[in-house]
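For this depiction, one protein chain was excluded, whereas all remaining protein chains were kept in their positions.
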Amino acid sequence: MPVPAPSIPGRSRRRSRPGTQLVVGAVLIALVALVALVSLVWTPYDPVATVASDRLQFPSAAHWFGTDRFGRDVFSAVMVGSQITLIVGFIAVGIAVIVGVPLGILAGMRPGRLGDVIMRGNDILLAFPGLLLAIVFGAVFGAGTVTAMVALGIGSIPAFARVARSGTLQVMKTDYVFAARAANRSEFRIALRHVLPNISGMIVVQCSVNFGIAVLAEAGLSFLGLGTMPPTPSWGRMLQESQQFLGSHDYLAIAPGIAIAVAVLGFNLLGDGLRDRFDPKMRSSR
Amino acid sequence: MARRLLSSLGQFLATLLVATALIFVMLRVMPGDPAVVALGINATPEALAQWRAEYGTDQSLAVQYLQWMGGLVRGDFGMSYVTSQDLSPLIADRVQVTLILVGLSMVVALLVAVPLGVLAAVRHRHPSGVALAGISQVGVAVPNFLVGVLLVAVFAVHLGWFPSGGWVAPADDPVQFLRRLVLPVIALGSVQAAIITRYVRSAVLEIMREDFLRTARAKGLTKGAALVRHGLRNAGVPVVTIVGVQLAAMLIGSVVIERVFVIPGLGSLLVDSVGNRDLLAVQAIVAVLVLLVIVINLLVDLAYTVLDPRLRKAA
Amino acid sequence: AGSSSGGSDAPSDAVVIGLTGEPVNLDFTTTSGAAIPQVVMNNVYEGLVTIDQEGELQPQLAESWAVSEDGTVYDFALHDGVTFSDGEDFTAADAVFSIERVQSDAWLNGTKSKMDVVESVEAVSDTELRVTLSRPSNAWLFDMGTYVGAMFSETGVDDLATKPIGTGPYTVESFVSGDRITLAGRDDYWGEEPDITDVTLRYFADAVASTNALRSGDVDMVYNMQAPDLMGQFESDEAFQVIEGTSNGEILLSMNNTVAPFDDVRVRQAVMYAIDRRAVIDAAWAGYGTEIGAMVAPTDPYYEDLTDLYPYDPEKARELLAEAGAENISITFDVPTRPYATAVSEIVVSQLAEVGIDASIQSSEFPAVWLDKVFTQADYQMSVILAVEARDVLATFNNPDYYIGYDNSKIADQVIAADSGTPEEYVSGMKEVVRTITEDAASDVLFLFPNLVVAKAELGGIAANAVTESLVLSGLTWTD
């Protein structure tokens, strides 16, 4: 009452029903995930088999999204493309979380020299945007999906480290951490039992945001020819290839374009929804 | 203030030093002997040896690094292995192109996004506000190269209102320069505008919950006036953050748009140089990009200090 | 440099040409690739002879020439009053300098070997040049019509990379890397001055951007267009003309003859049978392109239609593979990052899969990585490349150290004999050589690459046949 409670990261006090953003986002992502799963076992056609006689057919009952210049079924390719999209997102975000979050927690729990060193290193990494890393890594290790996801992952480490650190700093100031220390819990236990669960909300939000970023970046890289290699279908490359059919076979651009937008929109909405749910006060990472 | 500036500067230099070392090491792992790349397929071993001696690639890495750093300090990026051209004027040219493109797009994006974001926040319950928020959400999700491709298809190829791409230096022909910039700036700027609109909206929404805004209203300001007089500058801090982040991302992210619109920017040069295995050029471009990102981060830091007196040290 | 907006309001002496594949510099003596000679040969540099649109030798700086009985001594009579763009006179001494320079260390480009047969060069007078060959050669004079035969000024070779100096009708006015090269007509050109004196070559990273520029009026012609699927749209448009020129470029599905599984001729033959070349042309290049069956362009004197040698026959392919014990093999397929290569590779992979060859695509950046890995180190199994050089069948297969690794023991002597023989012996000998190479399935020539040109309808004099690497600009003219 008299003294305002500090903003405590963690679950919102009111258990409100999930917002529309959260629902729509979750539905869109579920859709993409479902398509990816189904495409593992079934697609209407072999997405890489070329059928010269079927080239450039407009959407029809046989080919819902038409066929490309090799006579491949666009619908099947879009389906399989979702796998690449999700894998790139997962691995990129996974790398960033696995490296960034522990570093951020460490920096937050040891705000002295160690924390400073970590954050300086983080600042340096911040100067290397993911796309830049992806292009350079492509030169060094050969362009491809793996290179792209690793580079994008490394590029997003700073964001996670920052979020984790700022969250940890807040958690470390809370009385429940003092209470845990008064109970002689080890630093490791505190990190595991108190810090991690309480910053997990912010981390999840950040994951969602970075997922969207990774999807867009992969599409951009594939568009440049530096991402996923043919014949594996990738939405970005499909868009790139569709360019010379713009005006005559627009559907070739529309299908992957919408697919990208749906995936990114889904992750962004999910992120916003989760942010509202977890803690509206905890958003800025700076 | 001065101390903060000084320490920012120190950090800036340290970051730069480590970053350049990283770049140097990273690129030494790149496959492909630059001599072979430069001289082509049937070059004789003697020619290769001569080339290596000339370009110093037969020296130890440490020596090469020091030579490179020495050049950097003097603003000399060395000579391209592939084109045998001085890199410094080339890169200077390209940096200019990218900075104009990115800068202009950001200005346009801000001009659009700030009013729209504020509107979306103020009317966050009205249908118009919800619609704005929705549009910006969708805008963020659309890849900018798709926007670019569509703009070219419609406004250049179909309607012929604007050139489909290319670059004319402003000094050569200001009118052509601007005409050619319209579509790429829209492509790059519109997606940025969507991103920034989202941030402005949420920053303003947050500010609208602040006590001091209620105080301002209690002083006799209407909601709108209170927001304009007291809220916007406060909302500026998170917006500056995102503008910094986006600017840094756009420096390299614009490469896709440069490709679509055939603009000779730094990102395109990087991709080309990577393709040509022009080691020194790649190294120089990455260094310049990293420098620019660090400068942007520094400026953002300083902008905080200007915006927010709480971050200034007592004199 | 920036005023070249092209379009209908352009002055009638200006033209903007859209190209893909930018030269890194302008010095073909040290840097390989077709992009440099495309710009400078016949435009900035000229040779003693040149090769016309039909593939015939024509005099250029040499008014005429005479060949000795034994075919080893060439006497050239040079034009008088020819000047280089730096004002120096062109004399026989420059020709001596140029030819000897190819043989010296200054010339680093691999094609210098074409000058190996030259034993001596002498300037008999300012306008008389004598070249003595070590043996008769049918190929040498033809090669003199390509960039190996370019004539340089003794005083003008300091900065070939950016300031080429030749006797041609144009000079390089500016070179904005990543964007454009502008050429200006010379007032003091010795020959007939071209109509178009202001040429801008704009380089596009991707083919669609170049055609977009054509549509929006930014360029007047797209030469060697790399987006064949767009041709249809232009064909139906009155404002444009579409020309399918021939070229010397063969799309070569290279197989490394020295490594498994392609060290087995049966596997190579299986690949030849497995591929439906017509389907490749249709799917990858929108039907533009010609099946030729071997690495000889129809414009070459010793061309022979060998397309029946390996008809599309997947059954046969499977049999051959079974015979070779190579059923269900996996290979890697190094694909250079060029539009034709990626397009071709996708359908080739799909067709190979039909016969049980699982090819996984590995992208190699072109030129650097591809040249290094595939070409120089021959560290590959299968690749695909557009071989643009004229009359390159021997360069490709008559050299076991070449990246193809074809065992040339069967053809080496035949080749010397043919080159040294009479023109008739040359033609029949070469046909024999080519047949042997093809029967051995050294590599699969998928199709002859078309030189697709799209231009504004009013642009005339387009040299659409890319017989050599050069893009001849001097004939261009606006026709209304």
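Here the chain labels run A, B and C in written order, and each chain numbers its own residues starting at 1.
Assume a contact is a pair of C-beta atoms (placed from the backbone, for glycine too) under 8 Å apart; a residue touches a chain by one contact, two chains touch by 3 or more.
We take it that contacts and distances are computed from a predicted model.
A.B. asks: Name the absent chain by its UniProt protein name; which of "ABC transporter ATP-binding protein", "Multicomponent Na+:H+ antiporter subunit E", "NADH-quinone oxidoreductase subunit J" or "Acyl-CoA/acyl-ACP dehydrogenase" is it?
C.D. replies: So, among "ABC transporter ATP-binding protein", "Multicomponent Na+:H+ antiporter subunit E", "NADH-quinone oxidoreductase subunit J" or "Acyl-CoA/acyl-ACP dehydrogenase", the name matching the hidden chain's UniProt entry is "ABC transporter ATP-binding protein".
A.B. asks: Would you mind listing the shown chains in contact with the chain that isn't displayed?
C.D. replies: It touches the following shown chains in the full complex: A, B.
A.B. asks: Who touches the missing chain here, B:234, B:254 or B:276?
C.D. replies: Candidates B:234, B:254 or B:276; residue touching the omitted chain: B:234.
A.B. asks: What chain A residues would touch the chain not displayed?
C.D. replies: Residue positions of chain A that touch the missing chain: 1-6, 8, 10-11, 13, 174-176, 178-186, 189, 193-194, 197-198, 200.
A.B. asks: By the contact definition given up top, give the residues of chain B that touch the hidden chain.
C.D. replies: Interface with the chain not displayed, on the chain B side: 125, 210-212, 214-223, 225, 229-230, 233-234, 307-310, 313-314.
Heads up, the rule we're going with is that only the chains that are shown with their structure count from here on.
A.B. asks: How are the chains arranged in terms of who touches whom: line, ring, star, complete or other?
C.D. replies: Per interface graph, the chains form a complete graph.
A.B. asks: Using each chain's Cα centroid, which is most distant from the centroid of chain A?
C.D. replies: In terms of C-alpha centroids, the chain at the greatest distance from chain A is C.
A.B. asks: If you average all the Cα positions, which chain's own average lands nearest?
C.D. replies: Answer for the innermost chain: B.
A.B. asks: Taking the mean of the CA coordinates per chain, how far is chain A from chain B in Å?
C.D. replies: About 21 Å, centre to centre.
A.B. asks: Just give me the whole-number Å value for how far the CA centre of chain A lies from that of chain C.
C.D. replies: Here chain A and chain C have centroids separated by 46 Å.
A.B. asks: Calculate how many whole Å lie between the centre of chain B and the centre of chain C, each centre taken as the average of the chain's C-alpha atoms.
C.D. replies: 40
A.B. asks: Would you pick out the residues of chain B that each touch at least 2 other chains?
C.D. replies: In chain B, 31, 153, 157, 259, 271, 274, 277 touch at least two other chains.
A.B. asks: Please output the residue numbers of chain A that touch at least 2 other chains, ranges allowed.
C.D. replies: As it turns out, chain A has residues touching two or more other chains at 139, 243, 246-247.
A.B. asks: Taking the touch rule as given, give the residues of chain B at its contact with chain C in the complex, in rising order.
C.D. replies: 31-33, 36-44, 46-47, 80, 82-85, 90, 93-94, 152-153, 156-157, 160, 162-169, 172-173, 176-177, 259-262, 264, 268-269, 271-272, 274-278
A.B. asks: Show which residues of chain B lie in contact with chain A when the two form their complex.
C.D. replies: These residues of chain B touch chain A: 11, 14-15, 18-19, 22, 26-27, 29-31, 137-138, 140-143, 145-146, 149-150, 153, 157-158, 202, 206, 238, 241, 248-249, 251-253, 255-256, 259, 270-271, 274, 277, 282, 286, 289-290, 293-294, 297.
A.B. asks: Mind listing the chain C positions that touch chain B in their complex?
C.D. replies: Checking each residue of chain C against chain B gives 1-3, 5, 22, 24-25, 27, 30-33, 105, 108-113, 161-162, 176-179, 202, 204-206, 209, 212-213, 215-218, 337, 365-369, 371-373, 375-376.
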